[in-house]
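Report on the following structure.
A single protein chain has been removed from this complex, and every other one stays in its place.
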Amino acid sequence: MNNNDGLGKSDGEPHTHDPSEKGAARRVQALEEVAIAKGLVDPQALDEIIEYYERETGPRNGASVVAKAWVEPDYKTWLLGNGTEAINHLGFSGFQGEHIKVVENTHEVHNVVVCTLCSCYPWPVLGLAPSWYKSSAYRSRVVREPRSVLSEFGLEVPDEVRVEVWDSTAEVRYLVLPQRPPGTNDLTEAELAGLVTRNGMIGTALV
Amino acid sequence: MNNNDGLGKSDGEPHTHDPSEKGAARRVQALEEVAIAKGLVDPQALDEIIEYYERETGPRNGASVVAKAWVEPDYKTWLLGNGTEAINHLGFSGFQGEHIKVVENTHEVHNVVVCTLCSCYPWPVLGLAPSWYKSSAYRSRVVREPRSVLSEFGLEVPDEVRVEVWDSTAEVRYLVLPQRPPGTNDLTEAELAGLVTRNGMIGTALV
Amino acid sequence: MDGIHDMGGMHGFGRIPIEDDYVFDSDWQRRSFALAEALAPITPFGTDEHRQAIERIPPSDYLKLDYFEKWAVATESLLKQAGHISQDELDVGAKLFHADVGDRSPVTGPELVQAMKQGVPLKFPDDSQPQRFSEGDVVLVSSESPYLHTRLPRYVRGKTGLVASAEGVFAFPDAAVGGVGAPRQHCYTVAFSSETLWGREAEPNEVIHLDLWESYLEPA
Partner (left out) sequence: MDGIHDMGGMHGFGRIPIEDDYVFDSDWQRRSFALAEALAPITPFGTDEHRQAIERIPPSDYLKLDYFEKWAVATESLLKQAGHISQDELDVGAKLFHADVGDRSPVTGPELVQAMKQGVPLKFPDDSQPQRFSEGDVVLVSSESPYLHTRLPRYVRGKTGLVASAEGVFAFPDAAVGGVGAPRQHCYTVAFSSETLWGREAEPNEVIHLDLWESYLEPA
């Protein structure tokens, strides 16, 4: 089957920002001003929330989890058996990460994560989701034609490798444990963490 | 069940025209100019097509069919048995009316017509479809909650009257034969035709 | 195609815009309609192709554009697909190259109106194809949702209905635009109870009828 026939599929939603963004900025500003004026929100809290998510969450957290699993077999076993505990152990926890399941890529299986209904994502280990993860195209297509989607990311998964898709429809959040790249025996855990990409932990890239 | 809870249902798509209409007018003008310049279309033909549909099709045709069925039992039998033939007999035929089925409202049954996939409609007897018939709201809701939709049209169908919905998904087009209003025994066929409304023949109104 | 056009049963579209009671509200709508009708024979394209082109409009545009603007978008796209016009021409509103339409020429107004009054033959003899189902048969609707054009709405897929009538043999649109299935098939009016389609929240005492081609149905 070839769905990439260029008919209809090439003309997706616009990817660039349109003039309505000015309206969005005004809308959010009005909401903030009203909420502050009415004493519903502490203005400083907004800055602190943003700072927390931008500084303390993000893919570097997930990368350190992955690197540790690559170098410590016991940790890997723990991580795959009880992802939440093993991740909490490294100090990562919080909203949208209360229950994390780690799914392992192997020579037989490639995993990829999505949330078709909204855009659930494991915040403590990956930060907030990138824009494309929240796009209608990704949400609609990755459960129906994951190989075709992965191919757009430059990742051709051979037919003999099973693709496992994880649609985050309830409270469990998913993190992909990528395969350790060959030729990395000499690297330290920190150097290994440096190789791990966010897309590698969503499943839209290898590492 | 009450779906009219005002949550989400009241904020539908905008019903009024937006500034993009200017873009639409320009778009169609460009298409027309190019098609004419390239000899693909006879400009006079466009006027003649429009004139044909605006003058020679329309609900008055359907109304005369209905009125005849009200006064001539044999014609009514024919109309319900072979709608296309009986309608052709009155001189109404053509695109989107090659196969017409007439469905009769009674004390036990109320019929209503829709096309959920596009907006199929029996052109020769009703003309082109009104805008609301083509709306996302009508198309999405009338197969799921016809009573609620009819209620918005001011038509409360008692639970003991079965609602029959006809979704025009193939080549058959549907025309509702409304019930003849009481107290019309003295009216001529032409006068009766004057009572028959387009919505009455779609099923979103009584006559 | 599981597209945005397949909206039967979807929630969220709000109240019916009953006040939009017009056929045409602007002259450009009339022109768009007439252009589609006049350009169909010369391009050529049929109703199924035009519908498919509308269905392929990106969903956010599909919901935003006026009905007749969608018609114009579809007509443009079919003309471009046929190689008769280019986007550049549409952008500037002028001819930039000669369109090779073979031995076809624009159809005149009287010829078009004559054809519109006559209609096009859509039905084939009842005995021209084997007929699998009859009135009263209980049928299960296919769960297939092809990427190409189909006239099987999502809201009845996998549901059980009753054949209310056999409507005769018609061209199968899915096959006509390149999908699978016999090119001519019997088509049936199938009745579904509201409970079958909508479960616990169904309104009482309702029957929903759809006209479904034989390929879409299996014995239940």
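Think of it as A, B and C in the order they're written, each chain with its own count starting at 1.
By our rule, a contact is a pair of C-beta atoms (placed from the backbone, for glycine too) under 8 Å apart; a residue touches a chain by one contact, two chains touch by 3 or more.
A quick note: this is a predicted structure, and the numbers were derived from the prediction, not measured.
Visitor: Please pick, from C:Pro41, C:Gly93 or C:Pro146, the residue that touches the omitted chain in the full complex.
Guide: Of all options in C:Pro41, C:Gly93 or C:Pro146, contact with the hidden chain holds for C:Pro146.
Visitor: One chain is left out of this view; which of C:Leu63, C:Val101, C:Ala115 or C:Ala191 touches it in the full complex?
Guide: Result: among the candidates, C:Leu63 touches the missing chain.
Visitor: With the full complex in mind, choose from C:Gly9, C:Gly109 or C:Pro153 the residue touching the hidden chain.
Guide: Answer from the full complex: C:Gly9 touches the omitted chain.
Visitor: At which residues does subunit C meet the chain that is not included here?
Guide: Residues touching the hidden chain, for subunit C, are 1-4, 9-14, 55-56, 58-60, 62-64, 142-147, 154, 158, 180, 198-201.
Visitor: Footprint of the hidden chain on subunit A, which residues?
Guide: Spelled out for subunit A, the touching residues are 1, 3, 8-13, 15, 17, 20-21, 24-25, 27-35, 37-42, 44-50, 52-54, 56, 93-99, 101, 116-119, 124, 127-132, 134-141, 143-149, 152-153, 159-172.
Everything below uses one rule, namely that only the chains that are shown with their structure count from here on.
Visitor: On a C-alpha centroid basis, what's the spacing between subunit A and subunit C, in Å?
Guide: The answer is 39 Å.
Visitor: Roughly how far is subunit A from subunit B, going centre to centre by Cα mean, in whole Å?
Guide: Going by mean C-alpha positions, subunit A sits 49 Å from subunit B.
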